[in-house]
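Here the complex is missing one protein chain, while the rest keep their positions.
A, B and C label the chains in the order they appear, each numbered from 1.
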Amino acid sequence: MPPPKITTLAEMAARVPDGASLALGGSFLHRGPFAFVRELIRQRKTDLEIIKQSPGYDLDILCRAGCVAKARAGIVAMEGNFGLAPWYRRAVERKQIVLEEHACMTLTAGLRAAAFGVPFQPVGGVHGSDLPSLNAWAAVKDPYGSGQEVWVIPAIQPDIAVIHVNDANELGDARVYGTYNWDRIMSRAAKQVFIVAETLAPVRSFTDRPELTLIPSFMVQAVAVVPHGAWPGSCWPLYEVDYPAVEAYMDMDRELSLHMAHAPERQERVDA
Amino acid sequence: MPPPKITTLAEMAARVPDGASLALGGSFLHRGPFAFVRELIRQRKTDLEIIKQSPGYDLDILCRAGCVAKARAGIVAMEGNFGLAPWYRRAVERKQIVLEEHACMTLTAGLRAAAFGVPFQPVGGVHGSDLPSLNAWAAVKDPYGSGQEVWVIPAIQPDIAVIHVNDANELGDARVYGTYNWDRIMSRAAKQVFIVAETLAPVRSFTDRPELTLIPSFMVQAVAVVPHGAWPGSCWPLYEVDYPAVEAYMDMDRELSLHMAHAPERQERVDA
Amino acid sequence: MPDHWSGFSYLVTNLARFIRPDEVTFSGVNSTPPMLACLLAKRAYDFDFVYLNVAGGVQPAPSTIPISSSDPVLSEGSTAIFANEDFYDLCTRGGMDLCFLGAAQVDGRGRTNVSVIGDWHNPKVRLPGGGGGAVMLPTAQRAVTWRTEHSTRTLVETLDFVTAAGGLAGVVTPVAVFVKREERLALQSWHPDASLDEVRQRTGFDFVATGAATTPRPSVDEVAALQALDPDGQFERDAHIALR
Partner (left out) sequence: MPDHWSGFSYLVTNLARFIRPDEVTFSGVNSTPPMLACLLAKRAYDFDFVYLNVAGGVQPAPSTIPISSSDPVLSEGSTAIFANEDFYDLCTRGGMDLCFLGAAQVDGRGRTNVSVIGDWHNPKVRLPGGGGGAVMLPTAQRAVTWRTEHSTRTLVETLDFVTAAGGLAGVVTPVAVFVKREERLALQSWHPDASLDEVRQRTGFDFVATGAATTPRPSVDEVAALQALDPDGQFERDAHIALR
């Protein structure tokens, strides 16, 4: 029998080596694996590569804590009315991290190449943009004579995709309500998949409606159950963005530890 | 307000011009748009191009009735214990139809190219096969220096994808229970999508669980409600393959009209 | 409101006016004005259109209007979840009629910069980055952007970086509406409280203004719809939009 997959947030984060590349699920302030990200900070991880089409709080706080060496991202912002991600911005402007700037769909094309087992993936559009020369992307002429030239993106294979979901079960299956954002392709592209779940749901609820399962158990290496773990972001339909908490986080003069101390997974730990 | 999408099987089939390319959903004897296919025969369509990774009964009966000019397929068989598709086999051997032989995944790559809006799609494997030279497929060297060469498949855009589903609603949304086979990518690749549904379900049942919707309404041009329309195949979990009916169909000396007369959509028509 | 047309109302209303019957229209992340424009059009106009959004919504009926334009509440009431890969693929294969995309700088050819102020490798300001633009702007049938500030800093002769090319179909600011004409942005209309001269002075690129006139004031339905979406004016206050 395979080893049980249910573990703690701490143990899960401990499995991330310094220098690992992590694809993070969700989008901006919604359904991000934020408790996991904070645990990486507590464990003082370094040199991480963060891969996400639309990071915000997660990439920002990791930059703030000095955990990041490289970001591969499409659009980085706090969103809502919060604008730019301040610590990420500072880290790029001060050249403390390397940025590989993508369009969301070029990053996805790279993930698709990895998921499909091919070295590169064509992507629509991009023509006229400065991004290809910035990233040394290649254009390939249609060998079938249409005359079209299409940009192709090299495969992007994260070491680990970390996905925050609504429900997981003890086998490792995971499902999401509302949009799954980019999580499907992340889970298929990465070498390993870690799941942070709001709820441990009965296996029976998955066999009753297997069509809802986004990530099947055999692709998942670890599951941690962390209620409210997407705080200060939302997890539909359970809770909304905690805007006051994000606003407090945005105060660059306020100690990070004050923010960290309010995290729900911290509270839980104390309870346990 | 857009025109209502609910129509009859006859009207839906009437919208298919001779010479159209049709992607047919399902696989072998399972959840195929078989009532629709029989209606094409009743309406004496000609010169159709059939696109399906694993056709069987559908392609066979269309060949039998002389409706097909070209097939683009991965694997063609009746399956179960019925072996080869006899009328398809005869049509190819007598050169009555043109076959573009694919692996299931090369056909899918062509559909992906169309769905992704790119002229070609790389596909894993294929190396050493005679299929590329047969189809004049091109190999592209990885421009990123891995040394890998990958086969690329030109875009395949069907005129219409015809998908048999469990539930549709009056807006055109459609969902499937169990595997959706290749229907997702077919629905994204085709210019139009026609839905044949077992059941007209309340819109409310879709808004209650939108994650289950395979094909959203705005992509769908027409819906026909045809209970038991996948006969003699199965539609999970409603009914299984009607093996005696398939066995009777396989008797090449038996008139096709006898088979057609047993079709449930025929019965329904008489009732209506 | 017609007597004093706020920049916020001007922006949202004129974005909504790009929406056409039966078309597939998309609003994305970091895009509160187009989100409101889509919701306004649903309420104010007597035609239907397919409203897709970045939260996976397909013709949603959200119970509340979120601060974040990617909030999952925007898929509430939807009959399907059309996730990110789905709407991007729809766009690249030519099925997106109208796409609202953000921009920091816009040039006279309707190209956008959302990447950087200054040199990309030595940034003065690191901006959000590529996002949807580079792929969606050249592949959507029409792409429209907005700027909450109309100035020579935002509407520029030369972009610091070309994040996305392909030619915007429209640009809306608090005082003007530009549309694409012969591969350039041309002025379509200006705010009744502004003037052609003012728009020229505040715009960094040259533009044609043939046939341009003052923008038609918001209809009763448009005013009522925006009022319903922002009953206590919170969105308007948060947007911090001044005409000048």
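Keep in mind that, in the parts below, a contact is a pair of C-beta atoms (placed from the backbone, for glycine too) under 8 Å apart; a residue touches a chain by one contact, two chains touch by 3 or more.
Keep in mind it's a predicted model, so treat the numbers as computed, not measured.
Trainee: Can you list the shown chains that the omitted chain is in contact with?
Mentor: Counting the whole assembly, the omitted chain is in touch with A, B.
Trainee: Quick one: say which of A:20, A:97 or A:114 touches the chain that got left out.
Mentor: The missing chain is touched by A:114.
Trainee: Using the touch definition up top, pick the residue from B:103, B:140 or B:263 that touches the left-out chain.
Mentor: Once the missing chain is taken into account, the touching residue is B:103.
Trainee: Can you tell me which of B:7, B:21 or B:53 touches the chain that was removed from the display?
Mentor: B:53
Trainee: What does the interface between chain A and the hidden chain look like in terms of residue numbers?
Mentor: Residues in contact with the chain left out: 1-2, 114-118, 169, 171, 173, 188, 203, 206-207, 210-211, 213, 215-219.
Trainee: Could you please point out the chain B residues that touch the chain left off the display?
Mentor: 27-31, 53-54, 73-77, 79-81, 84, 88-89, 92-93, 99, 101-106, 108, 123-131, 134, 178-182, 184-185, 234, 236-237, 240-241, 243
The rule we apply is simple: only the chains that are shown with their structure count from here on.
Trainee: Starting at chain B, how many touching-chain steps does it take at least to reach chain C?
Mentor: Contact-graph shortest path, chain B to chain C, evaluates to 1.
Trainee: Hey, which chain is the most central one here, using CA centres?
Mentor: Centre-most chain by C-alpha means: A.
Trainee: Mind checking the centre-to-centre distance between chain B and chain C? Centres are C-alpha means, answer in whole Å.
Mentor: The mean C-alpha positions of chain B and chain C differ by 40 Å.
Trainee: Please report how many Å separate the Cα centroid of chain A from that of chain B, as a whole number.
Mentor: Spacing between the chain centres: roughly 36 Å.
Trainee: Distance between chain A and chain C based on Cα centroids, please, to the nearest Å.
Mentor: 27
Trainee: Counting only residues that touch at least 2 other chains, which ones in chain B make the list?
Mentor: 116-118, 211
Trainee: Any chance you could list the residues of chain C touching two or more other chains?
Mentor: Only 56, 75, 81, 91-93, 139 qualify.
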